[in-house]
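A single protein chain has been omitted from the complex, and every remaining protein chain is retained in its original position.
Order as written gives the chain letters A, B, C, D, E, F and G; numbering starts at 1 within each chain.
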Amino acid sequence: GQRREDKENVTSSSALMISFKSFQLELDTRHDKYERLVKLSRDITIESKRTIFLLHRITSSPNREEILNESEVKLDAVRQKIKQVAQELTGEDMYQFHRAISPGLQEYVEAVSFQYFIKTHSLISAEEINKQLVFTLEEKEETTNTPSSNSHDKQQHTWSLKVTPVDYLLGVADLTGELMRLCISSVGNGDIDTPFELSQFLRQIYDGFTYIGNTGPYEVSKKLYTLKQSLAKVENACYTLKVRGSEIPKHMLADVFSTKADMMDREEGLS
Amino acid sequence: GQRREDKENVTSSSALMISFKSFQLELDTRHDKYERLVKLSRDITIESKRTIFLLHRITSSPNREEILNESEVKLDAVRQKIKQVAQELTGEDMYQFHRAISPGLQEYVEAVSFQYFIKTHSLISAEEINKQLVFTLEEKEETTNTPSSNSHDKQQHTWSLKVTPVDYLLGVADLTGELMRLCISSVGNGDIDTPFELSQFLRQIYDGFTYIGNTGPYEVSKKLYTLKQSLAKVENACYTLKVRGSEIPKHMLADVFSTKADMMDREEGLS
Amino acid sequence: MSVSEMFIALQGSLSVDQDVREEIRKVVQTLEQTAREILTLLQGVHQGAGFQDIPKKCQKAREHFGSVKTQLASLKTKFPADQYYRFHEHWRFVLQRLVFLAAFVVYLETETLVTREAVAEILGIEADREKGFHLDIEDYLSGILTFASELSRLAVNSVTAGDYSRPLRISTFINELDSGFRLLNLKNDSLRKRYDGLKYDVKKIEEVVYDLSIRGLNKETSSAGGEK
Amino acid sequence: MSVSEMFIALQGSLSVDQDVREEIRKVVQTLEQTAREILTLLQGVHQGAGFQDIPKKCQKAREHFGSVKTQLASLKTKFPADQYYRFHEHWRFVLQRLVFLAAFVVYLETETLVTREAVAEILGIEADREKGFHLDIEDYLSGILTFASELSRLAVNSVTAGDYSRPLRISTFINELDSGFRLLNLKNDSLRKRYDGLKYDVKKIEEVVYDLSIRGLNKETSSAGGEK
Amino acid sequence: MSVSEMFIALQGSLSVDQDVREEIRKVVQTLEQTAREILTLLQGVHQGAGFQDIPKKCQKAREHFGSVKTQLASLKTKFPADQYYRFHEHWRFVLQRLVFLAAFVVYLETETLVTREAVAEILGIEADREKGFHLDIEDYLSGILTFASELSRLAVNSVTAGDYSRPLRISTFINELDSGFRLLNLKNDSLRKRYDGLKYDVKKIEEVVYDLSIRGLNKETSSAGGEK
Amino acid sequence: MSVSEMFIALQGSLSVDQDVREEIRKVVQTLEQTAREILTLLQGVHQGAGFQDIPKKCQKAREHFGSVKTQLASLKTKFPADQYYRFHEHWRFVLQRLVFLAAFVVYLETETLVTREAVAEILGIEADREKGFHLDIEDYLSGILTFASELSRLAVNSVTAGDYSRPLRISTFINELDSGFRLLNLKNDSLRKRYDGLKYDVKKIEEVVYDLSIRGLNKETSSAGGEK
Amino acid sequence: MSVSEMFIALQGSLSVDQDVREEIRKVVQTLEQTAREILTLLQGVHQGAGFQDIPKKCQKAREHFGSVKTQLASLKTKFPADQYYRFHEHWRFVLQRLVFLAAFVVYLETETLVTREAVAEILGIEADREKGFHLDIEDYLSGILTFASELSRLAVNSVTAGDYSRPLRISTFINELDSGFRLLNLKNDSLRKRYDGLKYDVKKIEEVVYDLSIRGLNKETSSAGGEK
Partner (left out) sequence: MSVSEMFIALQGSLSVDQDVREEIRKVVQTLEQTAREILTLLQGVHQGAGFQDIPKKCQKAREHFGSVKTQLASLKTKFPADQYYRFHEHWRFVLQRLVFLAAFVVYLETETLVTREAVAEILGIEADREKGFHLDIEDYLSGILTFASELSRLAVNSVTAGDYSRPLRISTFINELDSGFRLLNLKNDSLRKRYDGLKYDVKKIEEVVYDLSIRGLNKETSSAGGEK
């Protein structure tokens, strides 16, 4: 019919069409970027998880340094991915893409804080984490990896990313699960100092989360239950160590001499 | 203590450790492949969706061919991604990774069947779809894209992928939503043939799904409700066209002559 | 820094955040109040007598947009400029509504589609993210879709009011708008859902035009009202 | 091909699928029955008198594994060889259980960890996917973890039965197993959850060894029972 | 007081409470029954012949409201006056329904909106919270929205019944109601959601008026029925 | 009796029970298949050409109900009569669907509501609980509600097929049905929820009648098809 | 029969049904009350002094079971015998609890597992489905599993009370019970899930026996209490 052809006269060059073409470009660009960030986030998650597994392999002094070094290499690789995220977000409002990258960043917080705890027996701060997320072009591996080729006039550029307080909190909440695993493993390996130390540390984190309570976002409150359970597991482990350590088998004193030294050793560990 | 050191004597070269190292490799390889397939699936989904949007831009004969050609180019690009999927799955049991690729394949079915409907006014069969998913190395763009460089002795290789009946059904179920959109747009554009044709076609698909009922997996039954709603929308649109077409404004016969031809045209469309 | 000190600091930043949100919520409430007033004003257009004094209604609406400007100016002082999307959810609904209202006013005045830049100016904000508190493109588009739906109502009611030429003009207009939207690749989100509604608006207007044309009313000069 | 013909064909393939699943379910049920019988047999080990006749129990279990072989041989005829993972869910639970049982028998016989290849042989299936109906690695690992948990029970009960040397050997064994598992990067799935349980088994065994050592019982030659 | 004595006392209070709820539930059931009867009575309005005897239907409904009064009078004796909101959930649904029915009757009689005070009087309860068993504002508004939706049905059916003038009056009425609601600052709750539905009723009625006017039927004197 | 003897006896009962369920499931599957075939058959009614041969379709459906009778007869042999409610969940869904289909056929034939007794007869089962395998009231009502929803589709499509008189008849019918349901005191369960949907069907059909009457089409003799 | 007459009849049946349920609910409440009293009585066993007067507690519990009999006798008068499974959900929970309590009493008296027949007798109902109001097998098994879990608590607390021989007897008993359950082919339902918990009870009791034996306490003559 005639009317249909009329519609074609909405020429594709009208002002409206021109602006909608620009909208198309703008939306597609935004979605493409979002998608690239989702993929980077998945990579960050996976590699962070593997770093955590690696760190759980620490059982004794000989392989400790080796594993710590290896974990550092892995985390460096993760940070290279985060650098790519930071580059994608240059000049952007990071909160616009936050949902895409948040899972990855949380997992990174978990991994890096786990490594930090193993090294220093303390909690890494958000500031400390963010300090490691400032990147400059000068790093050697850059020259090959940068997608844009004219890196010449950009050499002074730096990129950085800040994990949000909430991402930090969520990462730390998950860290407690790993610490609980570390605790149980320690008991299994006959290491009785670590559990008591861990229970102190976990209690501090738990008290911290209690202090925050429900003033944070829902995702944080949601983790409280798991956190409480992890703490209970650790407290139970310490309880068991204490109870069995308190037992002097009065009714059966065979071979006391040879085991005495060993027992003294243990008693120290408890005090 | 002494016991801890004992544990180190689980030498990393024991048979057990050697086999677990091979397990580590096997599992990591599997997970990495899964992850690559997830990413490919996301790409396939996005590009298929964009093809569907493109096809909705068809409103008249002049741009029809152009858009069909463009959609073919886009779908070819999607098929290149599917080819990568097929390559990843060479020698694998595709059902092992099905969950990773299923969303993408469903969306591709939706896009390709939409295009096919626009071209032929009929439903593409699963066989037809699968025929297009047989890939050979001879295609020209191959030589640059193949990750493995020694493509020499592989030249006779072909890769193929089959969408499962369930993926096909789920894609077709979603297709009905697009057809409903096409129907409503047609009415808005003064095209009154298409809605009646679409209602016939949709009814056939609906009857088909009814016939399958709950004998398929849960995901299929779950789509029945939306499908029924789409059909209702299309049937309502046809109803409105019929009702308004039946109205001969007896009380107001001004300018009958000039509109008569147009009206005859419409009546034909209804019969 | 001890663990408890860290958590005190974190709690501090969380409660700052909450305070910011509280402040934002308050301003947004006044914005919603103003938006409701503009809406009531413009709803008058649909009713019988309303078609006569469209220009006056538009002028009054323009005055209300003055208050909107002040309120939005206040809103942007409530949070750091580079954290727009952190708090976006709070104002996106009202902003979409304001876009709709601005688009409606501009259409009633000139029968053209307000551009993103023009809306931004009416609201006293930026069209460009880099420049500060801006109008997100999806919010702009969403507001325009609400406006499109209002147009189909306008087409219906202008017939009731005896203005037979307006529906045809609306038809041409919404068809162009529809062509524009077809260019977009939307995700499966609320914007997509609202865009699906546009088809029904186009359809409704087409039906009005059909009703007029089979009665030959499309060629009459509009007998009653209409501000043109 | 008309639309309705297409759907008839699709329905056909869906119902073939359902029939296959029904067939599989039936064989799996007989497998579960046999597995329960083997389990009951081996559970006897934990009880007082049970420690004496471990070898006899193992031999009997071996006989049952003969039936398992036949049943699994039947299972693999029920579906196309290259669609293992299509129907995997149906048998993965019972296969894990059979791995556990095989590992338990082998451990009781030789105090070694059964390899994936060896389990596959016991079950009469392949260790290698390419070769046909095989044992998925995750199912193998999952079965081994159930077995590890049984070991902690064995350690406890062997003390009750007066066998004080076994817990120490179990301790050495499970520590090596734990080291093996630590090499793996698991996803957040059921295997990961079960692996988390291993730590508790290791811990329990360590506690038994501790209990023995503070009483100097670790140096005694086992007074009562024990098949060695 | 021992722990068990204390808990016996607590149980005493708990069971008093449960008895009260049981009593309330029973009265609410009879209220629901009466409400259903009124509804059936008024539904007759929508059907062909129904338009003739609207006044008679209204009168009958008024009689039923007599029973409602008695039942509500009984309801308020079931619990202490200051615990209205403790048991609110039990009767809020039926009260909303009764508001709808009262508003419908009053509209059919006088084509005006029943006030909260007037509904309260019809139901024999208080409009004012301080005075005792009252009608909560939100329940009143909720009932009114149900009534608005009934109006769009009425507009449609009055055309079928040949009464062409009523839809226009309904249109004016519902527009006024809509403006009224726009004065409210509703929270994001169920009431808000129901209010969002009002615009569809408004639109539907406008389309009925449109259908009449494009056919010139709005100018005809209504041929069939209509109680005016 | 030893514990194991006792459990062997229990397992005997359990497996009898499982066999019964298995048998029931099989018959129910064939019933579902037949029900699907009837549904596909009757859906043909909605198509343009379908309105011509409604009687033929009904007759064919009646033949299928013959198979249904046989299948239901077989079903009731699978378990003791006094355990109807023990296994009720297995067939309740398909029975509701068969009620819907029977009601649809009867309506197409005679434009009346099939009674529970009549459905029972069509299905070859009892209407009365005491007499044996019967049709539960709630299942009957549930099937009727599904049927009501089909009626609104029928009204729409009969217009499309050019039959303008049917919708009015459907409207009267569904209003009567609605009044019937209002006599029931339904609990807040799934039936109540489904009943709430009925009002949308009533409204939809009223709108169809409206569309016809405003165009004077309700007075025309139906031009195309219609079996009457 | 008109539609409304038909629906009036249907409502008649529906309200009979609702009354039956109401009656059942009331009796079940008194049963729950009695069950709670028996539980409180038997809980005393776990506490320090409680081990001395187990026989007295059992005797008292037996008296309470007299009331249970009366209440169950009343329950079966509330509905036709062949509709047991129609209302099963109402009493299944309390019946499971009563099975647990009866099993506990019988165990405390004789250290044997109560049979289904014996429970039925204690409760004054039938073990056999055909004979009338009976004890469903799954409810029996479910109650037994609750009882098994109570046994692990009993083992722990008997050690605290200084009775070192009881845990060993409990261990033997629960192992037998576990073997019994392994003879059953449970579906993947709630019973299966509860059975999966049994292994934790078995393990817990084995650990108690371990604790005693590593300290040589299993050889001591129990110093304190114990009814044997």
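By definition in this document, a contact is a pair of C-beta atoms (placed from the backbone, for glycine too) under 8 Å apart; a residue touches a chain by one contact, two chains touch by 3 or more.
Note that the coordinates shown come from a computational prediction; the quantities given were computed from them, not determined experimentally.
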Candidate in contact with the missing chain, chosen from A:T136, A:T158 or A:T210: A:T210
Chain not shown: contacting residue from E:R36, E:H90, E:R116 or E:R194: E:R116
Which residue of G:I122, G:I137 or G:L212 touches the chain not shown here: G:L212
Residue touching the undisplayed chain, where the options are G:E32, G:D53, G:E121 or G:E176: G:E32
Residue ranges of chain E at the interface with the undisplayed chain: 1, 3-4, 6-8, 10-11, 13-15, 17-18, 81-86, 88, 113, 115-116, 129-130, 137, 141, 176-177, 179-181, 183-187
Residues of chain A (touch criterion as defined above) contacting the omitted chain: 200, 203, 206-207, 210-211, 213-215, 232, 235-236, 238-239, 242-243, 246-247, 250
Contact set of chain G toward the excluded chain (per top definition): 29, 32-33, 36, 39-40, 43, 46-47, 153, 156-157, 159-160, 208, 211-212, 215, 217
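In this section, only the chains that are shown with their structure count from here on.
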Matching chain pair for A-D (criterion: over half of the contact pairs shared, by residue number), options B-C, B-F or A-C: B-C
Approximate Å spacing (C-alpha centroids) for the pair chain F, chain G: 43
Centre-of-Cα separation between chain G and chain E, whole angstrom: 51
Sequence positions of chain A contacting 2 or more other chains: 7, 31, 59, 189-190, 249, 252, 262
Where chain C touches two or more other chains at once, by residue number: 175, 179, 183-186, 211, 215, 217
